[in-house]
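One structure, as structure tokens, below. Some questions next.
Only one protein chain is missing from this complex, and each of the others stays in its spot.
Lettered A, B and C in written order, each chain numbered from 1.
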Amino acid sequence: MSAFTAEVRISPRAGLLDPEGNAVQGALHSLGFDGVEGVRMGRLIRLRLEADSLESARGTAEAMCKQLLANPVTEDFEIHLEDIR
Amino acid sequence: MSAFTAEVRISPRAGLLDPEGNAVQGALHSLGFDGVEGVRMGRLIRLRLEADSLESARGTAEAMCKQLLANPVTEDFEIHLEDIR
Amino acid sequence: MRIAIITFPGSNCDYDCYQAARHVIGADARYVWHREEALPEPDIVVLPGGFSYGDYLRAGAIARFSPIMNAVSRFAEEGGPVLGICNGFQILCEAGMLPGTLLRNASLKFVGRKVYVRVENDDTMFTSRYRDGQVLALHVAHGMGNYVADPDVISELEADGGVVFRYTDADGHVSDDANPNGATNGIAGVINAAGNVMGLMPHPERSVEALLGSTDGRGIFESLRDHVMGVTSAALTATMGRG
Partner (left out) sequence: MTTSPPAPRPGDPEITSALVAEHGLSTEEYDRIRGVLGREPTYTELGLFSALWSEHCGYKNSKPLLRTLPTEAPWVLQGPGENAGVIDIGDGFAVAFKIESHNHPSAVEPYQGAATGVGGILRDVFTMGARPIAVLDSLRFGSLTRPRVRYLFAGVVKGVGDYGNCVGIPNLGGEVYFDDAYEGNPLVNAMAIGLLKTDDLIRANASGPGNPILAVGARTGRDGIHGATFASEELTEANQARRPQVQVGDPFTEKLLLEASLELIKSGHIVGIQDMGAAGLASSSTEMAARAGTGVDIDTSLMPTRETGMTPYEILLSESQERMLVVAKQGHEKDVVRILERWELNAHVIGHVTDDGLYRVRENGVVVAEIPGEPLVDGCPTYVREARESEEIIRLRTRDTREIDRGAAATNPTRVLMRLLGAPNIASKRWVYDQYDSTVRSNTVVGPGGDAGVLRVRGTHKGIAATVDCNGRYVYLNPRRGGMIAVAEAARNLVCVGARPRAVTDNLNFGNPLKPEVYYQMKEAVAGIAEACRVLETPVVSGNVSLYNESPTGAIYPTPVIGMVGIVENIDRVLGMGFRNTGDIIVLLGTNTDELGGSEYLKVVYGEVAGDAPNVDLSAEKSLHNAMLDLADRGMLQSAHDCAEGGLAVALAECAMSDHARLFGIEVKLSDALDAAPLLFGEAQGRIIATCEAS
């Protein structure tokens, strides 16, 4: 058994409306950050997990994303793993 | 002028309670992902910005984080930039 | 008539639904804790509003894995009426029992106030007591009511009577001002293709008594009662006929 940290980066699917991103972009503009475009708000989830190997850790993390962490209809995810033991 | 993408990774400051992380961890356990620990929920913000140089882009992104994107009292942030032009 | 009200950790409109069902409609209302695996043979299932699991991650995302949800989806597959209100609507979307999803309000703020919705489809078991075009005064109270779905899903819903309620002003006109959360096309409530699973963001259970300002929400409960009674008496006739 080995331990891993996983960082899951979830973002709204391209093309889908992102009201929060729009609002934040508006707020940035009004603070004078004019050159900012395409703001998209997502989620960052960090966790530790145990697994036999990097592949099996990836499999587990993917399963967690598909089942719970990301909404399959509206969100995309990326997983970044690091072996910590 | 050059264009950059910035990815801002925001996470709750170490030691602070993360009720959302706790709830997600509980849900993962009850879905059978037993080996998962230390779930921390953060935010991921992606955007494009214009700047003369990588340093100036970093300066702008940091200012945005301090002024708006991250809560200076409860959150830590990291900025990852990429030159796209 | 028996109404099962599913209570998740963090549900907080279960009580209101119970009161409305029991005292206004005269139904045999029962709370069902989310850990149960079976339903108490209800005629109707209600997923009430609130903040199941604190709305953490995404509203409804964790609740949909509750043990009772298997029984709820079986009940729906068999044609039983399932009504999701507010957080209940969000859970139904997360569970895939209704299309689309509910994002944060466009204002990024929680919105708690009176709104008007127009009945867009009175030909359902939830809305038979209303007329198409009728405008109802109801309360909303949510932070994530911004309904979105793929464009073709929206077109399909719009074309096939899947949109049951739409936010309008008091005169029934659609406008951005009248839309409390930025929902696509002002959609406030949708129904599945089979016509037995409906979700809506406004709270009909809070508008069933004149003392509290509006009785416009009664129609949903009364429509369901008509539906259940109709089915029951038909079934009764059928049994007697065979006998």
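By our rule, contacts are C-beta pairs under 8 Å (C-beta built on N, C-alpha and C of every residue); 3 or more make two chains touch, one makes a residue touch a chain.
Since this is a predicted model, take the numbers as computed values, not measurements.
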Among the chains you can see, which ones touch the chain that has been omitted? B, C
Residue, one of C:Arg118, C:His139, C:Arg166 or C:His227, that touches the chain absent here: C:His139
For a quick check of understanding: of C:Ala170, C:Ala193 or C:Met229, which residue touches the chain that isn't displayed? C:Ala170
Just checking the interface: what residues of chain B touch the absent partner chain? 15-19, 22-23, 71, 73-74
Since one chain has been left out of the picture, which residues of chain C touch it in the full complex? 9-10, 12-13, 15-16, 19-20, 49-51, 53-56, 109-113, 139, 141, 143, 170, 203, 205-206, 208-209, 211-212
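Throughout what follows, only the chains that are shown with their structure count from here on.
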Line, ring, star, complete or other: which one describes how these chains touch? complete
Please work out the Cα centroid separation of chain A and chain C, and write it as a whole number of Å. 31
Return the residues of chain C touching two or more other chains; collapse runs of consecutive numbers into ranges. 57, 62, 65
Multi-chain contact residues (two or more partners), chain A: 68-69
Seen from chain C, its contact residues with chain B in the complex are 53-54, 56-57, 62, 65
Which residues, counting only chain B, touch chain A once they are in their complex? 7, 9-11, 24-25, 27-28, 31, 33, 35-51, 60, 63-64, 67-69
Counting only contacts in the complex, chain A reaches chain C at residues 16-17, 19-20, 22-23, 68-69, 71, 73-74
